[in-house]
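Removed: one protein chain of the complex. Kept in place: all other protein chains.
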Amino acid sequence: MIRYIIKRLLWLIPIIFCVAFIIYALIDLAPGTILDTISTENLSPEEYQQLVEQYDLDKPMIYRYAKYMLNLLRGDLGRGEATGLDVWREYTSRFPATLKLAIAGLIIGVALAIPLGIIAAKNAGTWVDNLVTGFTMIGISMPSFCLGLILIICFSYKINIFPAGGFDSGIRSMVLPAVASGLLMAGTTARQTRSSMLEVMRADYLRTARAKGVPEKRVIRKHALGNALIPIITSIGNTLAIMLAGSAVVESVFSWPGVGRLTVQAVNSRDATLTCGCVILTCIVFVVLLLIVDLLYALVDPRIKAQYTAKKRKGEKKHEKS
Amino acid sequence: MSVENINHTEENEHLRYDTCETVLEVKDLVVHYELEDETVEAVNGISFSLKRGQTIGLVGETGAGKTTTALSTLNLLPDPPGVIKNGEITVCGHKMLELKPQELEKIRGKEISMIFQDPMTSLNPVMTVGEQIAESVRLHEGISKKEAFERAQEMLELVGIPGERAIDYPHQFSGGMKQRVVIAIALACNPYVLLADEPTTALDVTIQAQVLDMINDLKKRLGTALVMITHDLGVVAEICDQVAVMYAGRIVEYGTLEDVFAHTKHPYTEGLFNSLPNIADKNAELKPIPGLMPDPTKLPPGCAFAARCQYATEACKSAQPEPTYFSDTHYVLCTRYYEPDFRLLTRGV
Amino acid sequence: MKKVIAMALCAVLLLCLFSACSGKESNTPTPPAETSPEILEDKTTVVGAEKQEDAKYQESITIICDNTQMAVLDPASPQGGGQGSLMNFNCIHDTLVENDNGTLIPCLALKWDVEDSQHYTLYLRDDIYFHNGEKFTADDVAFTIEHAKAAKGGQAFNRLSVVDTVEVIDDTTIKITLNRPNNDFLYYLYSPVCSILNREACEKDPEKGPWIGTGAWIVEKFVSNEYSELKVNENYWGEIPVTKKLRFIKVAEEATRYMMLMNGEADVAFGCSPADFDSIRSNPEFNLYTYVICNAGFVGFNMTDPLMQDINFRKAVACLLNRSDIIKGTRYGYGAAPTSGAFWGYTTPYKNEDLPLQDYDVELAKEYLEKSKYNGETVELCAWIPEFKTICQILQAELMNLGVKAEVFETDQAGFMAHCKFDDNKSQIVCTSGGWTGYPSSTAPFFTKGSTSNVASYVNPEITELLNTAVSTKDEAERERCYKEVQRLAYEDCVYVPVMHIQHGVGAAKNVGGVILTEENTHDLSHVFKIIS
Partner (left out) sequence: MKNPETAVTTKKKNRSRAGETWHRLKKNKGAMLGLAIIILLVLIALYTSIFWDYNTMIVKVNIPERVQPPSPVHPFGTDDMGRDVLIRTLYGTRYSLIIGFGATAIGLIIGVLLGAVAGYFGGIYEDIIMRATDIFASIPAILMGMVIVCVLGASLPNLLIAVGITAVPAFTRITRSMVLTIRNQEYIEAAKCIGTPNLKIIITEVIPNSLSPIIVVASSRIGSCTIQAAGLSFLGFGVPAPAPEWGAMISLSRNYIRTAPWMTLFPSLFIIIMVLAFNILGDGLRDALDPKLKR
């Protein structure tokens, strides 16, 4: 297993090279350059040329990419071209906020989704199932800024329980944004739980469990859910990945100083270094997260675990015999 | 496995229970599967009873309603389609059909448990074998996790699997070993009644013999009453004390092993025996029963076997036959026996 | 069947429940009556409650800034020009001179004398200290100018790049010579972007150095484009504010700003949406102060595009600008139509009042269109600021009625600037806002060659020559004549057509006072206070 983890983490290096290259290419192709976001009103042509040279805009994209990678290899993420702020410090000063929001969203999402999914699957076709599907419809198709605004109107403007924006009053101010981003996860994961539970409900081993005298609740929770976890974990992994990238929309509605907004601002100001820095760090978070999701697969389903530890296990068997 | 070696031994009389207490009683059970556009009449009035330590064989072609009977005894029918129209099932004095789910859960696995046909899908792939056995022990006897696990290892040893393998997962076992695990699960809490739904059909012959010997041995050692559901007469001969031949949801012939095998009365049972290859007479021609099982949604009014029976008369086709008793343990459902001197061509004298 | 209908019902029910509670208070916003919103007579006004002697003041005040950049707290940085940053500079730093309704009053510089409009000598105060204890000397002024000229493309660079040499005579006097005569140079200095920085601090820490100023507030914490927290500078040389702590937070969503103000999470909210102006105004607990900014929104025609070079087509489009509808459509009526046809700041001096504004006249537009070279091709309208995207759509609808096929290209700032680069202008009709300030020479960038503000790529040698003489002559009358002539020529060419001046609104709690609003969006909140009892 450890060999598999190391192999996966080693893959980070080529990923970072590719991501940096793609980001530089995208920023290069995008309309306008960093100079367009600065008001160069009465710059004389020579001064304008100096600016161009300062940002290496006259050289091909490959040169800028190579220069950036050289810095990266020395472990220096460089300074934002537009603002001159250190990328690493900017990212790390915002990442805890996004992490807190993502985890709160995850808890709300999972706490809502799995029970709802199971209830919907257990009495499929009854009105309970419809109510749950109706609710998940809202979670899936409602744009998050719309949801956020409605939440603010209902729970902060009309009944003043939670603050509308900012993060100063600790937990209280985290509730609404977490619900807004959590509902999206709740929607998709509840649908996923319902459909995979429905599929598992017909399995024979549930009948064996019931024949053993296992109470119905435990049959559903342990036996059925145990086997339906794979697609559920993937769905949670997918949505958590989006949340950890900091959904810029929820952060802008609740003025939550997260990574999502930083990335969008970097893209708007065509600041290649800052965008690259943000995307690479988000990518590392992604890879680690998806590795955890894959390991969860092995934990949940022994047949998959067998594939990872197949080689190792053979070795072990030999010892037993000799 | 020829017919002769009936091992009807009596030497296990001195076992710890007395044979007279009836552990399982089924009285005219009727089960239908109601689908959107048709209803399948799977079981149409079955009654039999089983005393402690005894074994009854439910024999019949596929679709005769054997598995449905077993599932309804445990009240485990998949409820959307399956509906128990009427009938009464008592297991060790408990009325299975009237009990609330909590009470049912206390009885299942403790007093009555079941072995399923297909070992490949009957085990939970994500739980270790030991855990699955220990689970029912802990539920019914409330002992600690560690003791339950040791008990599970003992059960595995009992069914001939090394105890250390309790930590392995089902996909690491072969078909035969999986079936042994299912048997270990069923017998973990030493139930009074064991329903075995064609336990050996999915296995090859050599493994089949081992599994049957094991069931027989466990039955003797633990004194479990056994309902053996099979379509293989050899297995019945090997294990059962009583035999019930089922056809289209009804018991057409019921009697002790000796009654049914030696004094076969019902034409369908005769047809079953005739379609068995006879070791002694190699070039004897096989005489299979003509035609197919009737469509369970369109059962004919009279005797269900009439269409395929060589002795069938108009009377058979019109009315439902009443049971005719030949002894207090042997009866048959055949209108032809209303005539006193009716005899089958071959068999039973 | 009933299963699925029930499902659809639940979805609809849940959605209505959500929006119902949002719509409960839907007092449909009645657009304001025809009264023209009170327009600030003079350039800077102090708004809000009056200070009382024995009043008790709130410890900390939170101010919401609008959506413009607040990336860096360095006055010279190109990313430092947003409203949020300017407000911070006003609190943290001081400038050499202050602007009091158009006349310059001394601040860090006690007095100054001007030989010709090229050589300036400033006499500075000697009793002022920076937040890090360093004494304020002429060397810091020299450093600030150096620092501004190094940060190319910033607002400070645009103002101070005209300085040629700086000579520090002694600690309190400094002699500045410009590379060419410029009457408005002193006016450049009052803007917060020309705040005076401390040399030692900036050289020691280039990022946090510019946070050190001589102003009434000290920076405690700053997160780029999110929020800044300031605490009061106890030994400030001027009047020490009564409030102890200030917080500037950047809130992106207009609806959230309004609700944070109403919840009391913020005391002052800039950049509220005009849809909420009425709710603030009708709410007894809050006051709404509106001010019209100097910048004018205008429609520009790309002079390098063959169709746009045809004066008749330009005049036709100019006749289609239904200004009252536009103001109602974009700003709920909170906006001011230009007082004259001149392409000029709202209250910038030397405005040429006698150029008649071309009103909305469809018939006249039809005539011009017939005379023009238009023969059915699609015309592209381009904008990036939300209000001006709406204006493009309104103009597009008008053009469609006249049979002119029009399509709107909306993009973000970088995309827009790239689209209308001076030397490679791909746009046709452009709708954006100009950058006028209190002094007339701020109109030059629209006519100079190669400038990013010159979105029409329009160079008229006569205008350029007039602008140069205006900025350098000493004779007042001559300067006025030149500027008025520039406006007349631009008006004749009909290259830039003024559309409207946006009226911004500031929501504040009833007992908040001491907010100084200026028409150049450089508001001074250093002495803001909130009376509790």
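When the chains are written out, they are named A, B and C in that same order, and each has its own residue count from 1.
Going forward, contacts are C-beta pairs under 8 Å (C-beta built on N, C-alpha and C of every residue); 3 or more make two chains touch, one makes a residue touch a chain.
Small disclaimer: the values here were computed from a predicted structure and weren't measured.
Student: Among the options B:D28, B:E98, B:D204 or B:D295, which residue touches the chain absent from this view?
Tutor: B:D295
Student: If I consider the whole complex, including the chain that's not displayed, which of A:T37, A:Q192, A:T208 or A:T273 touches that chain?
Tutor: In the complete complex, the chain left out is touched by residue A:Q192.
Student: From the listed residues A:A30, A:L99 or A:L295, report the one that touches the chain absent from this view.
Tutor: Going through A:A30, A:L99 or A:L295 one by one, A:A30 is the residue touching the chain not shown.
Student: Thinking of the whole complex, not just what is shown, which of A:I5, A:V128 or A:A241 touches the missing chain?
Tutor: Touching the chain that is not displayed is residue A:A241.
Student: If the hidden chain were put back, which residues of chain C would touch it?
Tutor: Its contact residues with the unshown chain are 1, 3-5, 7-8, 11-12, 15-16, 19, 22-23, 25-29, 253-255, 258-259, 273, 275-276, 279, 322, 325-326, 328-329, 384, 389-390, 392-394, 396-398, 400-401, 407-412, 415.
Student: For chain A, which residues lie in contact with the unshown chain of the complex?
Tutor: Its contact residues with the unshown chain are 7, 11, 14-15, 18-19, 22-23, 26-27, 29-31, 133, 137-138, 140-146, 149-150, 153, 157, 187-188, 191-192, 195-196, 198-199, 202, 230-231, 233-235, 237-238, 241, 245, 248-249, 263-264, 267, 275, 279, 282-283, 286-287, 290, 297, 301, 303-304, 307.
The rule is simple: only the chains that are shown with their structure count from here on.
Student: Drawing the touching chains as a network, do you get a line, a ring, a star, a complete graph or other?
Tutor: Drawn as a graph, the chains make an open path, so a line.
Student: Which chain is in the middle, if each chain's centre is the mean of its C-alpha atoms?
Tutor: A
Student: Using mean C-alpha positions as chain centres, tell me how far chain B is from chain C in Å, no decimals.
Tutor: 89
Student: With chain centres taken as the means of their Cα atoms, state the distance from chain A to chain C in Å.
Tutor: Averaging C-alpha atoms per chain gives centres 38 Å apart.
Student: Name, in rising order, each residue of chain B that touches chain A in their complex.
Tutor: 74, 76, 101-102, 105-110, 113-114, 116, 118, 121-127, 135-136, 139-140, 169, 171-172, 182, 185-186, 188
Student: For the complex, which residues does chain A have touching chain B?
Tutor: 203-205, 207-216, 223, 226-227, 300-303, 306
Student: Can you tell me which positions in chain C touch chain A when the two form their complex?
Tutor: Interface residues on chain C, with respect to chain A: 3-4, 6-11, 13-15, 18-19, 21-22, 24-25, 71-72, 77-79, 81, 152-155, 157-158, 161, 206-207, 223-227, 249-253, 255-256, 259-260, 262-263, 265, 411-419, 421, 435, 444-445, 448, 450-453.
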